[in-house]
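I have placed the structure first, in the form of structure tokens, so that the comments after it can refer back to it.
Excluded from the complex is one protein chain; the other protein chains are retained at their positions.
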């Protein structure tokens, strides 16, 4: 599997970019010990115009490079944590629905459908506004709007796995149903979940940046969406302020997508079809 | 089960879903900090106790929570979305005023993304492994990874500000007094940028899906049958692969309708498009509960509508559904 | 000798890099006479389908013709440019496939799919095409052509779809029909009908048929000529009668030997203590139901009573949809019956609660059909086998020791224990499945089509194992199969089911030699090569 993944050029490019982003995020406090908010120079300095400020300064004279580095922390953190939370909601729900079927399934799927009916970005906006923007509320809101596809995927996978004969064999072995679900069924749904999770991190990063762009970001955490949102009014005079964070988002999301596709090809060549729900 | 009964059944279910959404959101919104009376008073530039009391009374906020909920749900059942005190107009009026713009935007974006996505997906699948396929898939991946709003900003910058080809915002040229075809063309010109930016992301999604689906269907047995009949490659793609490959794309499109409507909030904000997404965003800051709830309901109804439409398309394309369901 | 319809010389087909061998087909040469049926026989992976695909120009990507030629109507079809191949396909050379369920476009009406053949070759006008389609539908014996022409594939049964496929293949009166295992997925009675149809059509149209099969029974039914293939090479060829009666190559002999011959084994004396008693069992499936959907009821098991004595192997035979699998699954309580009793060792397991059931589970075990689905790919063999005993409370070390022992018993060796399922072949997995069932010390094993998915030679080995276990461990087995020949080899008694009802039950000899019910006779008659085998019985 790893062999197949390694030969996928796109995936390896993705891994490379992602590792670089992670490295930058981790090293941000070392390179820029004063944080992303420090006003270091005149505002609106274009890139490369002053030594030490390769990407220029923003509206308050803050170092864009430092902002990007700290923004990577927020993007990755929110992307990762919200995906984990979404998985924590979606996997059990989908698993139980798919495994027990009948009214459990009916109920769980109605519930899921219900969440899919509310336009998810609108719901995220309202949730963040209600809980007040902070990293925690943003993460939670993203998780709340992104679990339904997980639940559907896991349900579909569980339903297909539970029909397989080894599940019958486990029943005949006298295993209890929860145990069958945990030891026999769920382990066989892991690959598509991993693939989906990698794509969800990407989507979560996009969502976080969209929220920040609308001014619903955590005001105490520098993020890429915030940078674009803050720079949109000066986009004509200072293109670099919205350009660089935009590129950062595109690269990171692209990297995650490439990795997701690579994983998909390596783990389960037919996920694209099953995973569509 | 005929299409008609299926639709009726869906509508009945949809009504229940909508009611549930109303109740849930009612709870959610009323849990939010911020008192609409205080906001409204605050905006007036001055406020005293008396004014806030008056406003609360007018809004019905002085009543117990369950009474407010009861009244609201009672209204919903009669298709009354309530009254916006912030805007001083019935919510249904506010939404109806703005709905055409949103429908125009989302439907155009949906149409563009679906048609172009499928067309490009088919094109890429037909050239699988070739350079043009790689170029198309890479482009799709890029669109897929680009934040919608950023794309929108860049589009305004390039096409509106630098090149001056297209209007960068708004729904039509205000007060130009255009009528008939001129007005339609004017609206179309305004529509291009927002619909494209909103559609590009979904176009990428549908294209990738179509491509994958085409490739997968082309492995199926009946394609071999078609080849064995002596059909040409293009004929096989058109008559056999495409129709089968589109089904999952249609399903996906239906499921993504929610995202499309959600994405409209961003697009409408950047392009000053006078739709319900923007209405919601603005109402949120003002805690104009009834309007937010109304927008939620209407947009959820739109999602359901998209779902029903894709369902119908599915039923038309796939004869198996109606018979075995 | 007249000009053959097709002659192949030194055909070699290369496999892509990384495959388990370099050539799918190597140095293959044979010819088909006009109007004759040539059967290509071999087990899976023998290269017989690749040969057919190469002729049609339908090789999968990566697989290429490496050498040789195939002369058809004076041209080497292997070197034709794609456009000419395309023109040839469907018009002069047609093909039908194994899976009627997937070989038709699910979204297109049958009539359109037939008419499309004419369209592909620019023949006829639209109304004429329709007329011809109707005629063809009639010719292949489909009922109610006016309705069929507008039907979608899902509205047809498997046999009907295969007929529709044949109609398509016949549309332009091809000179050569390639049939790639066209009856393998069908029930025996349907298979017999389709074989007859192909024979009839050959008579009427005088086309040559290249018929690919793994079943010597089918060969006996229709072949004029036979070639036998093994791992891409032809090992034997000749007239059908010759090959069947006096096979020369050891592989052919092995294959013929492996076929459940229908030679009836001597009857054994049976005990009278029942291991399983099924009384008035009923199971009805309801589909649909809901506000607008009519309820559809299928009586899968309809008032069936039977018993399996301790040490007996009872064969449960029937076509698909006969309810035999449901009965088997009810016997192990994977399905809960609507009414009736399932007594195992005196306990009615149909009436147990979920909790009680888990304690009684070990009494009946099952061996499943699909060797690839019946083992958890993420679980080592040892834990697959010991899972049940450990749940029952047997200490882990004891359970593991027993598991290794059982792996020896089923002929795998104890070192198989620490490996994962994907390291084993289909036949080996079936052995693991048997070991797993045995590990529970069951009073009864239900084997649900346990050998159906296996190649003939492997099938024979597994049957040998079961026979061996039967006598060594005094096993009681409910052996479910669609194949009467297989049942005859292993079973003491046979029960025949049709549409949920028990049609007939009796000893193997009673069923084979003096069947009482018409349906049983029909089934027996439909067994491919029945006549030939009757000869075999006679000569045995």
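Here the chain labels run A, B and C in written order, and each chain numbers its own residues starting at 1.
FYI, a contact is a pair of C-beta atoms (placed from the backbone, for glycine too) under 8 Å apart; a residue touches a chain by one contact, two chains touch by 3 or more.
One rule holds for everything that comes next: contacts and distances are computed from a predicted model.
One chain of the assembly is not displayed; among "Multiple resistance and pH regulation protein F", "NADH-quinone oxidoreductase subunit K", "Sarcosine oxidase subunit delta" or "Peptide/nickel transport system substrate-binding protein", its UniProt protein name is "Peptide/nickel transport system substrate-binding protein". Hidden chain, full complex: it touches shown chains A, B. Residue B:87 is the one among B:63, B:87 or B:134 that touches the chain missing from this view. Interface note: of B:6, B:156 or B:191, the residue touching the hidden chain in the full complex is B:156.
Shown as candidates are B:211, B:229 or B:287; the residue that touches the absent chain is B:287. Residues touching the missing chain, restricted to subunit B, are 32-36, 38-52, 54, 58, 86-89, 94, 97-98, 101, 153, 156, 160-161, 164, 167-171, 173-175, 269-272, 274-275, 278-279, 282, 284-287 (touch as defined at the top). Residue-level contact of subunit A with the missing chain is found at 37-39, 43-44, 59-61, 129, 132-134, 215-220, 229-230, 232-237.
Keep in mind that, in the parts below, only the chains that are shown with their structure count from here on.
Between the CA-based centres of subunit A and subunit B the separation comes to 22 Å, rounded to the whole angstrom.
Note: centroid distance subunit A to subunit C, computed from Cα atoms, is 47 Å. Residues of subunit C that touch subunit A in their complex: 329, 332, 334, 358-359, 361-362, 364-366, 368-370, 373-379, 384, 387-388, 391-392, 433, 436, 440.
Contact residues on subunit B toward subunit A in their complex (touch as defined above): 17, 20-21, 25, 28-29, 31-33, 141-142, 144-150, 153-154, 157, 161, 209, 212-213, 216, 248, 251-252, 255, 258-266, 269, 277, 280-281, 284-285, 292, 295-296, 299-300, 303-304, 307. By the touch criterion given at the top, residues 110, 113-114, 116-127, 129-130, 132, 149, 202, 206, 209-210, 213-214, 225, 228, 232, 235-236, 239, 242, 246, 249-251, 253-254, 257-258, 270, 272-273, 276-277 of subunit A touch subunit B in their complex.
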